[in-house]
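Before any comments, here is the structure.
Excluded from the complex is one protein chain; the other protein chains are retained at their positions.
Naming follows writing order (A and B), and every chain is counted from residue 1.
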Amino acid sequence: MRIKNHPILTFTQEAEIAFTFEGKSVKGIKGDTIASALSALGIMTLGHSIKRNRPRGFYCAIGNCASCSMVVNGVPNVRTCITLLEENMDVWRQMDKGVYK
Amino acid sequence: MLNKDGVAAPEQIVSLFPDRQALIKPKAILECFEEIPCNPCSTSCPVNAIEIGDNINDKPQLHVDVCTGCGICIFSCPGLAIMVAQLRDDKAVFRVPYELLPLPVKGVLWHGVDRNGDIICDALIENISFTKRQDRTAILTVVVDAAYLHQFSTVRVKEHE
Partner (left out) sequence: MIKKECIIVGGGPAGLCAASMALAAGCEVLLVERSAKLGGQLIKQTHKFFGSKNQYAKWRGFDIAEKLISEIIDHPKLTVLLNTTVVGLYKDQVITVLCGQDYTRYQGDALLVATGASEKFLAFENNDLPGVYGAGAIQTLMNIYGVLPGKNVVMVGSGNIGLIVSYQLIQAGAFVSTIVEAAPIIGGYKVHASKLVRLGTKILTSTTIKKAIGKDHIESVEIISLDENFKEIADSSRIIACDALCVSVGLSPMHHLLSMIGAQTKYIPELGGFVPLIDNRFQTSLPAIFAVGDCVGIEEASAAMMEGFLGGLYLSEFLDKKHPDHNQLIEKYEKELFLLRDGPFGKKTKDGLRKMEDAKQHVE
């Protein structure tokens, strides 16, 4: 959910960025990271753990914890909390260790 | 208890208020019970009514007779721990810091809230000040029944009734 009004900060209206999540067309805004855009859309599960298949979500926001690793444009283990969103990115939940092609 | 739940004891609060005679004029109430490294209330006071001294960890002391109730300390305190209080007939008039949205408009009736966060009374918003100097800390002038002098702490918007 986007913060529209804030008593201290000003969030300017930014241009929309279209991308796909799990094959569906969705939108973020300019300045978003992949994970912040998904968070704003209310998408909390970004992947699953390798052995026990437990859902994984946004945790640290600074690229430390690997909880937000996703498959972006076919590349696995992208730290989506520090990767800026770009037009037409193809974003998928990561369910395994990831395969580099 | 302040250390356990963040609520100062009633006697701690009462000790901050000058006597009723002094409150005919507006006076600062400094709800700062702890030694923390901080002194903007003192350095921002134009009449040197708030004393901290060389050790910025010392608690602020108010010189009630010197305080003009100007309210500069309200938005200078990083802890939002200062209000200005005054008695006007059977009403208590407060100026309190406010950093939330929505801001009230002049003349509306909001809830008066005590230091536990509980609604205790009606609070008439008499004025709103939001100058550049206040740096995004609004100051609300609020009128409540004088009986709530020692209980009133802040205001809360009334949800649609």
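To be clear about the criterion, a residue touches a chain if its C-beta (ideal position, glycine included) is under 8 Å from a C-beta of that chain, and two chains touch if they have at least 3 such contacts.
Please read these numbers as outputs of a predicted model, since none were measured by experiment.
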| item | value |
| --- | --- |
| Hidden partner interface residues of chain A, rising order | 1-3, 5-9, 11, 31-33, 36, 39-40, 44-46, 49, 54-65, 67, 81-82, 84 |
| Hidden partner interface residues of chain B, rising order | 2-8, 31-40, 43-44, 55-58, 76-81, 99-101, 113-117, 135-137, 153-154, 156 |
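In this section, only the chains that are shown with their structure count from here on.
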| item | value |
| --- | --- |
| Rounded Å distance, chain A centre to chain B centre (Cα mean) | 43 |
| Contact set on chain B toward chain A in their complex | 99-101, 103, 136, 138 |
| Contacting residues of chain A [partner chain B, same complex] | 5-8 |
